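A single protein chain has been omitted; all remaining protein chains appear in their positions.
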Amino acid sequence: MQVVNLSKIIASSVLVAFLAACSSTGETTDASASAQAAQVAAEAASLAQTQADAQALKDAQAAAAAAAAAALIEAQALADAEAAQQAADNAAAQLAAQKQQAQKAAQALAHVIYFDFDQSTIKAEFRTALNGHAAYLSQNPSAKIVLEGHADERGTREYNIALGERRGNAVSRYLVVQGVSIGAIEVVSFGEERPVNSGSDSASLAENRRVEVRYVNY
Amino acid sequence: MRVEKVIRMTQRITRVRFFSVFSSAAFTLLFSLSAWSSNLVIEITQGVDNPVPIAVVPFQWSGDRALNEDVAQVIDADLERSGQFKSLKRSLMLSFPFQKEDVYFRDWQYLATEYLVIGQVVTTDTGGFQVDYQLFDVQRQESIVSGRFAGGKNDLRALGHSISDAVYEALTGLKGAFRTRIAYVAADKKVNPSYYKLLVADSDGYNAKEILKSNQPIMSPSWSRDATKLAYVSFETNRPAIYIQDITTGQRERIKSFKGINGAPAWSPDGSKLAMVLSKDGNAEIYTLDLASKRLTRVTKHYGIDTEPSWSVDGKNILFTSDRGGKPQIYQVTLESGWVERLTFEGDYNARGSLTHDGRFLVLVSRHDEQFHIAVQDLQRGTMALLTKTSLDESPSVAPNGSMVMYSTQVGGRDILAAVSIDGKVKFNIPANEGVVREPAWSPYLN
Partner (left out) sequence: MSQTNNPCALLIFIMAVSVEVSANTVPVTDLVNDTAAQSNPSLQSMQANPIAPVTVDLATNTGNTNANAQIFDLVEMLQQEVQQLRGQVEELSYNLGKLKEDQKQRYLDLDRRIVSLSTATPVTKESRVVSATDQTTQLQTVASQVNDSLTAVPVTPATETSTTETQTLAVQAPSDPEAAKVAYKAAYALIRKRQFDASVVALLAFVKNFPQSDLVGNAYYWLGEVYMVQGDASLAVVSFEYVISKFPQHRKIPDALYKAGVAYQNTGNVDKANQLLQRVLAEYPESSAARLALEKVN
């Protein structure tokens, strides 16, 4: 664009000098007049040239300035992006830390809930722990648990399988009403087949009447 | 007086005859004793007040080598185990006849024996054995029943059980159930690695054979009606699943399993269906699976526990345990109408009910004074009687002739198998050598 303007200026000044030369020749004036005209034209042309040069310079300068500005903006944007990335990284790290903390908290919660004989009522003392699990599970949709139901050795084996499941289901229902997705929970009953304590005294039996909360995915 | 005489006569005569004629019998006796250690051992703990005296004479065998089984000993043990017979010791016998012409009834009358069994073993052309036997009424001096059984070279014990069945039926009028099998679960957690095993043995505990071994629980074996297959529950995938296994070929099939419980399989009397417990619809319910069409039918519908199905004799009803009334009790559902009726009303824990072959008695686990016992309810009169006094008695399984109930109990903190007659008068224990044994399932009659 700059170049086009400059050539126009030159062309126009050359045209002025040519016209001047022509008129002088047409009026049949003396040679010095035509030479003067030529000089004027040359001067004009030179002026024009100078003007054009200045304009071009100006234009170039403007262009350079613009480019510089653009570069500056770009640089700034880059800097911003880096900062943002860093912030994001920081946030992610923080989140991960938080999650890990939550996971740790979930892990720290009681994982075994105990029951009375032939009962599946969740006693008050286990609610806090279950609420904690529920909170973790509802905030971490990828987390999954298996609830393993167990019974003590008293009573028939198949009934105890069903009893273990009834206990598991009670815990599952409790978690679901606390907002946990049903898909995050699986209930498996082992009845009286997997006691943690092989004793037959009442304390041992109480230890075996349980539901174990097992995380398969945090 | 008579006893004195008997002893004197015995001392005089046995010395001569026993060793000369039956040294080989003594030899086999020793041999079979050594085989006991690898099997379940039966201890009779209680018998009827007046068992019928019977003498089973060692069976004649003229082969070159001693038999590895003593057939007469097998019969002796069977009859004694029923609690209804008291067998005469060999050392007291005055002679060892094996054909009618050699029987001196007066000798046996002296010995106060009421019945006498004699017989002989011969080899068959195919390398197996053939056993002839004869049962006599000593007082009347006449034959009651006689017959012949044949089998392969490893079937001597089975042939003995067949004779026991024949003798038992002739004398009591009730079909014998000696030639039957038991399936049971053995477990040992004290060894490393700990294991669960499913085994099948003869009804007297012999010939125990491992069907399945796993490091996860095995439960609830149930016999097919033809006694060739077992259905059971295995946790080998960490989830319960029902399997059907052919006990001779070992071939097995896993029934399509569902989320939650897959348990308590029970074969229908006609063998076409399997009743089972599934919790796929939320909690434990009874279903029936048509084995040919694989069609599943839901039988119960209640938010309480419904489990432990067992079929009525005609296959039209299913008995089951349910806590729909707050405490486990036994109910019966009519399959056609879905009508549910409660059967037990005594006590606050009645479970795992099954019927005797005639449908007259309901055998179950019942809690009394905080202890679990085997009980029997007379369905005609509505009365319940406890058969056992030990604690933690469970998994009752009735013999196909309804005479005995096998169950598991705890002795010294270990699960062992035990049996009791349906009238509670006869009891015996079957302690295991290793680990614990439980969940006996008495097979139907073998074909």
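Labels A and B are assigned to the chains in the order they are written; within every chain, residues are numbered from 1.
Note that a residue touches a chain if its C-beta (ideal position, glycine included) is under 8 Å from a C-beta of that chain, and two chains touch if they have at least 3 such contacts.
Computed from a prediction, not measured in an experiment: that's the story for all the values here.
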item	value
Contact set of the excluded chain (shown chains only)	A, B
Sole contact to the chain not displayed, among A:Ala56, A:Val146, A:Val176 or A:Ala206	A:Val176
Which of A:Ile113, A:Ala134 or A:Val188 contacts the chain that the document leaves out	A:Ala134
Chain B, residues in touch with the chain not shown (by the definition above)	281-283, 303-304, 323-327, 329, 342, 345, 381-383
Residues of chain A (touch criterion as defined above) contacting the omitted chain	121, 127, 131, 134, 138, 169-170, 172-174, 176-179, 182
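The rule is short, and it goes like this: only the chains that are shown with their structure count from here on.
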item	value
Inter-chain centre distance, chain A versus chain B - centres from mean C-alpha coordinates, in Å	70
For the chain A and chain B complex, residues of the former touching the latter	118, 153-159, 161-163, 165-166, 169, 186-191, 193-194, 198, 200
List of chain B residues in touch with chain A within their complex	189, 217, 219-220, 235, 238-240, 259-261, 263-264, 277, 279, 282-284, 305-308, 321, 323, 327-328, 349, 351-352, 365, 367, 372, 392, 394-395, 410, 413, 439
